[in-house]
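Missing here is one protein chain; the remaining ones are kept as they sit in the complex.
On to chain A.
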Amino acid sequence: MSEQAGVNPDLAGRVYPAGAAYTVGREKIREFASAVKATHPAHFDVEAARALGYADLVAPPTFAIIVAQRADAQLIEDSDSGIDFSRVVHADQRFVHHRPIVAGDELVAELHVDQVRAMGGGAMITTRAEISTVAGERTATTTSSILVRGEGQ
């Protein structure tokens, strides 16, 4: 008889401290903006961004997912999490911006596992990444729920 380990219910409340800093590059902002079909000049043209009052190119509203998903990877790859990535479905996502992300920012993310809920044979896991600059300035809070499908789901 096979044993389905499943998602570790004790993950809730766990905090993964900020890891290596992510440096926001101009070309990454341009690349990400193109990938979501954004055309606003503030993503591409430094002068256009400065004309709006920003120090450098402005990241699109969902750019912080790059930093958030790197933080999430610590949880998904944790040997005792019981999360099978091939069975993960993204259920919801939220971005709260405390200030715009611009090129040149050096960002770190502290990951909080806020909730683990059994769903059928699987589990819904809600995580929150508190993103700040290396200097400690709060930048964004992202919240994400993933559904880890159980067998037959």
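Keep this in mind: contacts are C-beta pairs under 8 Å (C-beta built on N, C-alpha and C of every residue); 3 or more make two chains touch, one makes a residue touch a chain; residues count from 1.
Note that in this section contacts and distances are computed from a predicted model.
UniProt protein name for the omitted subunit, picking from "MaoC family dehydratase", "High-affinity zinc uptake system membrane protein ZnuB", "Recombination protein RecR" or "Glucose-6-phosphate 1-dehydrogenase"?
Hidden chain, UniProt protein name: "MaoC family dehydratase".
Of the listed residues A:Gly6, A:Pro61, A:Gly82 or A:Gly150, which contacts the missing chain in the full complex?
A:Pro61
For chain A, enumerate the residues touching the unshown chain of the complex.
Contact residues on chain A toward the absent chain are 28, 31-32, 34-40, 42-43, 52, 54, 58-62, 65-66, 69-70, 85-97, 100, 143.
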